[in-house]
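The block underneath contains the structure these notes are about, expressed in structure tokens.
A protein chain is absent from this complex, but the other protein chains hold their places.
Think of it as A and B in the order they're written, each chain with its own count starting at 1.
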Amino acid sequence: MIERSHHDRGGLPGGKVERSEHDYAEWERRVDALMMLLSGVKGGRKLMTVDELRKNIEAIGPEAYDRMSYYERWITSITQTMIQRGVITTDELGRKMEQIRARPGDPCRK
Amino acid sequence: MPQVANRPQYPTDHPSVPVRFAVGDRVRVRKTYPLGHIRTPYYIRGHAGVVERLCGNYPVPEELAQMRSGLPAQPLYRVRFLQREVWPDYAGRAEDVVEIEIFQHWLEPLSA
Partner (left out) sequence: MSDAAEDKGLGDYRPLSYFQLMEVSLRELLLEKGIVTDAQVQATLEDMRARGPEAGARVVARAWTDPGFKARLLENGTRACEEFGLDVPALRLVVVENTPQVHNVIVCTLCSCYPRMLLGLPPDWYKSGNYRSRVVREPRAVLAEFGLRVPDHVSLRVHDSTADMRYLVLPMRPAQTAGWGEAQLAQIVTRDCMIGVAVPKASDSL
């Protein structure tokens, strides 16, 4: 139903709140830090707003939204925003991703 | 429930539209479902509440999300709603409330 956006959860049916918590991975913390800097906090160059972050998260289709983790949604949204803003292009991103994938011996991360 | 003074808790100096509502005013959330990025939750649209406090004037998130300035800013209010009026099946006390930040352009006055 498009009148209610998928992220707009208040009052919808839901199950038991899962209370286990995970330690944030380094890459997740880096996504968080990048968002702070790009929104102009902590001396970063303000290139986007938290509103654009939210909008681009909301634009993720419902199935993908549910499948993705919190910071997977964030990095997707931040990257989309940078493309929309013209800070990077899709072509630059694609080539960089190829370049990193092709790096010998160093594609692994915690 | 606690009472709050009728002045913005976190005022800003954004160019803004005039403030329309005061603490204690009865207001209704507009019952409309446009597209775009919206911070007025679906569940509260069409419901009546009371202004609990003025927050200050803030750029409109719907516009900020579209890479625009969001100005002139709109007054932001915390509006208090009775849970038993929001949810048909609410199982709690009659005095239970939900309080939500809502921008002025989403509110219309409600006569007592």
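Definition applied: a residue touches a chain if its C-beta (ideal position, glycine included) is under 8 Å from a C-beta of that chain, and two chains touch if they have at least 3 such contacts.
All figures in this text were calculated on a predicted structure; none of them were measured in a lab.
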Notebook entry, point to check: Can you list the shown chains that the absent chain is in touch with?
Noted result: A, B
Checklist line | Absent-chain interface as seen on subunit B, which is shown | finding: 1-2, 9-10, 39-41, 43, 55-56, 58, 61, 76, 78, 83, 87, 90-93, 95-103
Item checked: Where the missing chain touches subunit A, by residue -> 7-22, 24, 27, 29-34, 36-38, 41-45, 47, 54, 57, 66, 68, 70-72, 75-76, 78-79, 82, 87-88, 92-93, 96-97, 100-101, 107-110
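Simple rule for what comes next: only the chains that are shown with their structure count from here on.
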Notebook entry, point to check: Which residues of subunit A touch subunit B in their complex?
Noted result: 2-5, 8, 10-11, 49, 51-52, 54-55, 58, 84-85
Next item on the list: Report the residues of subunit B in contact with subunit A in the complex, numbered from low to high.
Entry: 33, 35, 37-38, 41-44, 61, 64-67, 70, 86-87
